[in-house]
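A single protein chain has been omitted from the complex, and every remaining protein chain is retained in its original position.
Let's look at chain A:
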């Protein structure tokens, strides 16, 4: 059978997808947090903050992901930006300096997109909401955290989902710079089992489709649930 290689090495494939999912979940959470903060600052009252976030978003959005990863992974260590304090082992999965560098790169990159998706959501929140929040005495942080961002999240759920799905697929770039995630494992399998190349490709593609489908399914459920509340 054409996918014997994948079945025989299912333990290695599982570990590889473990890396993929860890990168996705950690960078996903990180980018949602950092992205929300950036979005809040971008519409905030402090002009210097608004401008710096705008520069950050423009810069990061226009730089290819690989360039950003290479920056953290290869240029970083040269200028003293190292992550060697990270050394966590979960079973077969080893979170080391290389993993962390890729994780930081993915988070920084995705945050810029999360920020923009959220900003469109903030624009969708009626101005009256912000004015009302201020009228009842909420500070900027309070108005953002309790009134505006919760509504903005709901409004921007579809684009946020797209950003996160892109992140899931973007994790494969980490395979090119030193994390043994699914993509790197696929390449080592196609090298060892030259006769089964197509089967291996297909198997990995199918697993990725399944993962993306799970993410979009969850997002759809959230969207439905939140729609009622609006």
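Definition applied: a residue touches a chain if its C-beta (ideal position, glycine included) is under 8 Å from a C-beta of that chain, and two chains touch if they have at least 3 such contacts; residues count from 1.
Here is the rule we go by: contacts and distances are computed from a predicted model.
Its UniProt record calls the unshown chain "ABC transporter glutamine-binding protein GlnH", which is the correct pick from "3-methyl-2-oxobutanoate dehydrogenase (2-methylpropanoyl-transferring)", "ABC transporter glutamine-binding protein GlnH", "Cobalt transport protein CbiM" or "TlpA family protein disulfide reductase". The chain that is not drawn here is touched, among residues A:28, A:105, A:121 or A:175, by A:175.
Screening A:74, A:124 or A:218 against the full complex identifies A:74 as the residue touching the chain left out. Taking the complete complex into account, residues 73-74, 77-78, 82, 84, 94, 96-98, 175-180, 184, 187-188, 190-195, 197 of chain A touch the chain not shown.
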